[in-house]
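The block underneath contains the structure these notes are about, expressed in structure tokens.
In this view, the complex is presented without one of its protein chains, the others remaining in place.
For chain A:
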Amino acid sequence: MEEVDRIIIHSLRSIGCDIDEEVHNLRQFNTDLIVSAAVQCIKFINNDADLPNTLPPGMSARFRMGASLANYVQDMGYRGGDLGYQTFLYSNEAEIRKIFMFLVEKLPKDTSQVADEPMGSSVMLHRAISTELGAQLALPWVPTFLKDRGLRNRTKQPGWHREGTSCMHRYHACHVAVPRDVASLTVKLPKEQRQYYGKQLAFLTSQTQCHADTAPSVLEMTAAEVARQQEWETEWNQSGLTSRLSQKDYKARKMSKIQKMLTDRLKQDAKQRDGGSTMDSLRDLQQVMASISQNARGGTKTKGSRFAHTEKLLYGKDEEKTMAQIGAAVPSKDTEEETQRKREEEQQQLREELTQLLSQIDQLELDMRKMTASRQQMDEAVSSAAQQRQDKEEAFQVKKRTLDLLPDAHNNIQKLQGVVDGSAQRLLSLAAQWEKHRAPLIDQFRTLRELSSQRESEAQRQLEEMKTFRSKMKEVADEARQKEDLQKQLQMEYERMTKDVNRTAYTRKIMEIVANIKKQKQEIDRILIETKSIQKEINSLSGKLDRTFTVTDEQIFRDAKRDESVKKAYRFLAALHENCEQLTKTVEETGVILREIRDLEDQIETESHKKVLANLEKITEDYQQMKKENATLMAKLKQK
């Protein structure tokens, strides 16, 4: 019973009942505790049970609560004898034990089910965080200079963690160079490359500027590599396989495609920009043309390119100006105003000249544009005229030949007929020949086409197969990973569980109990067999007795007729038999009575356990209290 009580108390505690540490068995439960525990259980089983958690003070309310508790328990299917308010309010140990056993069994098993299923990762994370934080909080504070780079070691919950920010640095990756294609034997490494790897390439740890960057750099590099591989794999699976090219070909094709696209785009862009710049180029061309024409025309004026001309123009003017200045300065002693005036005049003159020249240039440009336009027109006209001429020449040729044939018309017609016939004949023979060649070729073509389509379908099928296999492979890998995760989680869960629940103790106890029961059963069996054998012995003995008695009885009875003394003996025998029978009967009766006594003693024991007296006292007290309550209520009623 001790064990049962412990289990009950443990499970009651686990659902949140407030049970003192000193309470070890159900006998120590008082009414309050019983009621609150029962309410807790019922609430746990049936969420919408409407019960107060503690016993109310009023007696009638208590009574009602006890009755409703009993109702709930009976609704759940309790069949362990009659149940009522008295079971909870005036408890006896055995009944309470029965009820609690029933309730504990009825408790929803979802807590254990949750443990079976994989717990949500967020729950796990939270638990991990809280344990970690708890462990860190439990440690005493330590000044920074006692920690080696912020490291703290723990003995309880063995492990370590960092404290403070003294050793933090940002996760910064930079490029690291590693030898490539060294391990594969198929790729031949150039000599200088190998030399570079052997001699000049710095070690990985010294390639980064700051030593802390080494790990991030390596991680970053590998991550990039993995990402690239994955990208390539998905692309190859999606579009690469269907293209039915080798990987190298596929890559080459893609590269050429991209390059083409780039060039197209660049060309487009260039064209768009050309739309704006054609005018410029046209103008440039016109300028050149104009300069050439100017050169041709005004050979007297300048020689050389337009650039030279303008240069000369500019410098020439400068020279003139300087000359004028010199002339003004040396020969006459003109006043300042006069020189000023002269200069202005000169400027005016020059400006006019410039505008004139500009207008001339514009005029020339216009002319030239007109000329080019007319030239184009003329060109077109010339080409069309040439075309016409050619056409006409051809027509003339034909006509001329027919005219040549005209004089000897009859003969010529016959000749022509002959030629036509001959060509028809030839055509026919050629057609026959063609037919002869064509038939086998068509047959061959058909068979080849069939073959190719077959091959195509075969390839398609294989491709499909390959795809399904790949997807299956991925699925299986995913599944395996999931299972692994689950296994890891369950492992963790299991490790965690063995620590706080004395499961093994329970199982050991259960095993012990089972062994005990087995032993007891054996004992009982043995005793039963013994009893049976004794019964058998008794039966056989009594049979024997009966038989001997009847035989003796007969003999003596026969002799008794003749002899008086024997008659006496016969009477004695009868008396003896009767007495003996009485004796055995008495013994049996004693046994029965003894058994009854034992039963009664048991009953007394159980009754004494029921605390009848105490309960009776309690009941009377409660009865008095109820009476009082009723009286006060009545008084209140009357007052009103």
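Criterion: a contact is a pair of C-beta atoms (placed from the backbone, for glycine too) under 8 Å apart; a residue touches a chain by one contact, two chains touch by 3 or more; residues count from 1.
One rule holds for everything that comes next: contacts and distances are computed from a predicted model.
Selecting from "Transmembrane protein 231", "COMM domain-containing protein", "cAMP-dependent protein kinase regulatory subunit" or "Splicing factor 3B subunit 5", the unshown chain of this assembly corresponds to "COMM domain-containing protein" (UniProt protein name). Of the candidate positions A:28, A:68 or A:193, contact with the unshown chain belongs to A:193.
Contact with the undisplayed chain is limited, among A:64, A:172 or A:188, to A:172. From the set A:261, A:515, A:576 or A:614, the residue in touch with the chain omitted from the display is A:261, counting the whole complex.
Across the entire complex, the residue among A:11, A:46 or A:207 in touch with the chain not shown is A:207. Residue positions on chain A in contact with the hidden chain: 122, 126, 129, 170-175, 177, 190, 192-193, 195-196, 200-201, 207, 209, 258, 261-262, in rising order.
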